[in-house]
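Below: the structure, in structure tokens.
Note that one protein chain is taken out, while the other chains of the complex remain in position.
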Amino acid sequence: MATSVLEHRAPAMPHAHPKTGLWSWITTVDHKRIGILYGATAFLFFLLGGLEALIIRLQLTGPNGKLVDPDTYNALFTMHGTTMIFLGVMPLSAMFFNYFIPLQIGARDVAFPRLNAFSYWVFLLGGIFINISFLVGAPPDGGWFGYANLTSSRVIPSTAAAPAPGLNIDFWVIGLQILGIASIAAALNFFVTIVNLRAPGMKMLRMPMFVWMSFVVQVLLLLAFPVITVALIYLMMDRNFGTSFFMPDGGGDPIMWQHLFWIFGHPEVYILILPAFGIASEILPVFSRKPLFGYTAMVFSGIFIGFVGFGVWSHHMFATGMGPFADTFFSLATMVIALPTGVKIFNWIGTIWGGSLRYTTAMMMAIAMVALFVIGGLSGVMHSSAPADLQQTDTYFIVAHFHYVLFGGAIFGLTAGAYYWWPKMFGRLLDEKLGKAHFWLMFLGMNATFFPMHILGLNGMPRRVYSYPEGLNFEFWNLIETVGAFVLAFSFLIFLVNIIKTWMGPRNAPADPWHGATLEWAIPSPPQEFNFPKLPQVGSSVPQWDARRAAGGHLPEPALVSGEGIHMPNPSFWPLMAAIGVNLTLGSLLFIRQLPYWYGLTLFGAAWLFVSVYKWAFEPAH
Amino acid sequence: MAQAATASAGHGEIDEHHWTSTGLDTRKLAIWGFIGSECLFFASLIATYLVYRGKSLVGPLPHTESQCMMHGKMQACEAIFEIPLVTFGTAVLLFSSLFVVLALYGAQKGDRKMLITWLSATVLCGLFFVGMQVYEFYHFFHKGLGYSTNLFSSTFYTLTGFHGSHVTLGVIWLSTMLVLALRGKLPPEKALNLELAALYWHFVDVVWIVIFPVVYLMR
Amino acid sequence: MSAHATHGHGDDHGHSHPTPRTYLGVGVILFALTALEVLAYEVGHRPTWPLHGMVEPIVVPILLILSAFKFFLVAAFYMHLKQDSKLFSNLFVWPIVLAIALAMALVVLFNYWVKETY
Partner (left out) sequence: MDTRPRRAWRAWLARAAVLGLVLFVAACGENYHQSTLQPKSDITRMIDGLFRTTFLWAMIVFVLVEAALIYALWRFRAKPNDPEPVQSHGNTTLEIIWTAIPALILVVIAVPTVKTIFKTSLPAPNPEVEVEVIGHQWWWEFRYPKLGIVTANEMVVPVSKMVGLRMWSADVLHSFWSPQLAAKRDVFPIFPQTKYKKVNPLWFTADSVGDYSGQCAELCGIQHGRMGLRVQVLSDADFQAWVAQQRVGSPLVDGGKPPAAVDSAWKADTVHTKGQAAFVAGGCIGCHAMVGTPLASALTLRGPNLSHVGSRTTIGANMYENNPTNLAQWLRDPQGMKKGSHMILPRPLTETEIAQLVAYLRMHK
């Protein structure tokens, strides 16, 4: 499909696309390659976020930690949270969206391949932008939800002149706006892809569960990101132009920021977890040799989670004193989310119940994701009780909750996906022995790191403290947590070793190593550029199983075909150019407070963007 | 594109390159999805305006006289809004919505004259509206309403400013279409290109339909 | 492939294509509604005008209803939602519902459920 405004110049003939080399990656519009780019980039960011976490853990190992300064510590957890969420889990999910949505729905590519490339480049440059802050010594340090008015520049309007605010928060504000553009563009793309490019016969209620959950995620992204965009704009104005959106001295209200942030922020947590739910729903049936239990219930519970997810945001604000009616409303609404989530958990158990379970690494990761997510979910329900949350909020009990859902849920789910789909993406099976070692260490390390946080939180350890005194007896569990974190780091080193080892080995993966149920297993590993020589005809939600059954239990290895006559989109270099334009335009806003003539760079960036978009629009798409 | 599917339809066989599961055009779907997303963008801006209504600490205020700081001293300031001018701008924007459907009609029917006439009219209306807003902002500014003067000014300028920038983008987009039309590159098969721009334009218009009463008319 | 996709832009599903006459008619109504809005505003805010007492307390509802109606007309006729696929209508209506719900929730949260000072 073309994005161009005009196609009159598009010659309808196949082009010879360069297949290798740096240029081919820079100009690629192939969803599979973009997926790999997303994955590689996000994994590096994840390691960076992990490294930040390790420093946090080292600092907190014992009482009165002196490893880093308090301000550095604030920057570390801010960037750790921001990195993990916006540069780690979201783009790791985007890797799977990119690679597997088209494959699972039987499409040749996403709806707008060049827009897809654009999303990636914007994400990459935005991620670099926000991390450059470390190099210039001004890393964001206002926490990952950047509460105003700490993040507004006029903090103390007293007689003593407040020091000129640094660029720390500006990096964060602008970086998130850049990343938001990437997310919205990608979400629009996948949304349209799922609605419109499903293979013949694939009705909505025949879509693989991963595609369904991804679909819900795209809707959430489209609806939630505009809200934080507005909030960030306000914050930027407060910082740079003296407005008072969140400043009480001008009549504004810092709580406004909290509402706008969490109206985005709560749907965001489902944006983070639903892809992992989808992945688990793919893996559990395949390795249980049973279809997903309660397909329809799974679909509707996912939709319901997304829907209700928009009505619970103030559970992050119970301590702000919203009054009894708001507290009641948001408490009850939050509790309701346990129901559809429970439906998911029970249906997963129903799926493995009576099955014939093969314990591959992917399967173990997926099962662990179910087991660990339950723990995080249940602590979530404990927070949802507003008065109880008055003790829990801003303590390590919360930190425990969200690492159980984010690490136990999202990261385990995504890692499961990596093991499951690795052979499809790279034509090589990851080593199962190393995989199991990775799994057990990760499982152990995860619980050692995050379980004690429950105990510490309930026993009075607040979060975001750069050190704690001796007398409170926090040291023992903190020590265990630090050890756990290094076990986790070690498990990821094993994963890296596994990747490298497999990389150097031969391409040994068959098209369908696991006896999968969905369309991506019907084509060679890795797939050819056009994915499907002929669009598949789909008759159920498990087309590959249907085919296998029809073939008497054994399917021949699909042959490579020439792809003659299949028009694939042209590579293009304008998405990258446009992404640079976006970064120039927004990035230059960093300096408007200090040096007004940087407006020049902003205008230059806008012009650059403008030209790139026109070039893009008028370039032949096929 | 969907229109090219004609060749193979009805034979039980699909044209793989133009297949869409819903039969709807992919780009049109995208623009609608984008519009849906934009609803939340404007909703956030409007909600902030509403929440902060009446909470400004100093003048000038939209509908009433107030005390405000001007030329370095506190003094009485008149109400900011001038309803007749915006009403006129609103009407112009509404008309432009009408004009662009007429232009689209012309494009679809291959009526080049109709297309060019109405499309030019649309662009002119859009330009007029942007001009009206620039004039309005300038005027307000000289009545003492800077961007950071009070909560009203900040929320008002941000909301209407973002609407205005959407109008500006729409004008650029429609002008591009106009140039294409003038060069004869907007034949009926390509009318969809104009339809997308028109949808965006209508959206910007309906946002104003909400902003106008909520911001200008509600006291 | 479903039959309707053969019709090009997917914009007429057996309904009659609107004509410039329809568009014009809608335009006239839109203009009239705007005029009514302003009239309501003026009447509502000028104590000396006739009907002021009646209109004043309901100015806001009047404005909201009129603008909702205008919104509907533009969306249905100019944006072709009346003839186009239901999917497009859903893509517009549900976000609007959410948007209104959130905006109302915020207004309520800030104005009715909190006591500023204790």
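Letters A, B and C name the chains as they come in the text, with residue numbers starting at 1 for each one.
Note that in this section a contact is a pair of C-beta atoms (placed from the backbone, for glycine too) under 8 Å apart; a residue touches a chain by one contact, two chains touch by 3 or more.
Small disclaimer: the values here were computed from a predicted structure and weren't measured.
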item: Hidden partner chain, touching residue among A:67, A:204 or A:382; value: A:382
item: Among A:39, A:91 or A:142, residue touching the chain not depicted; value: A:142
item: Contact with the hidden chain (one of A:67, A:128 or A:150); value: A:150
item: Missing-partner contacts on subunit B, residue numbers; value: 55, 57
item: Residues in subunit A touching the chain absent from view; value: 69-71, 73-74, 141-143, 147, 149-150, 155-158, 160, 248-251, 253-255, 288-291, 293-297, 319-321, 323-324, 327-328, 331-332, 335-336, 338-339, 342-343, 345-347, 349-350, 352-359, 367, 370-371, 374-375, 378-379, 381-382, 385-388, 390-395, 455, 458-462, 464-469, 471-474, 477
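The rule we apply is simple: only the chains that are shown with their structure count from here on.
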item: Pair exhibiting more inter-chain C-beta contacts, A-C or B-C; value: B-C
item: Intercentroid distance (Cα basis), subunit C paired with subunit B, Å; value: 15
item: Residues of subunit C whose C-beta touches two or more other chains; value: 1, 87, 95, 98, 102, 106, 110
item: Subunit A: positions in contact with at least two other chains; value: 195, 200, 222-223, 227, 253, 256, 263
item: Subunit C residues touching subunit B - in the complex, by the definition given at the top; value: 1-6, 8-11, 19-20, 23-24, 26-27, 30-31, 34, 37-38, 40-42, 45, 59-60, 63-64, 66-67, 70-71, 74-75, 77-79, 85, 87-88, 91-92, 94-96, 98-100, 102-103, 106-107, 110-111
item: Touch list for subunit A against partner subunit B, complex; value: 1-3, 5-8, 108, 111-112, 184, 187-189, 191-192, 195-200, 202, 222-227, 229-231, 233-234, 237, 241-245, 250-253, 256, 260, 263, 534-535, 566-567
item: Touching residues (chain side subunit A, partner subunit C) in the complex; value: 195, 200, 222-223, 227, 253, 255-256, 259, 263, 310-311, 314, 321-323, 325-326
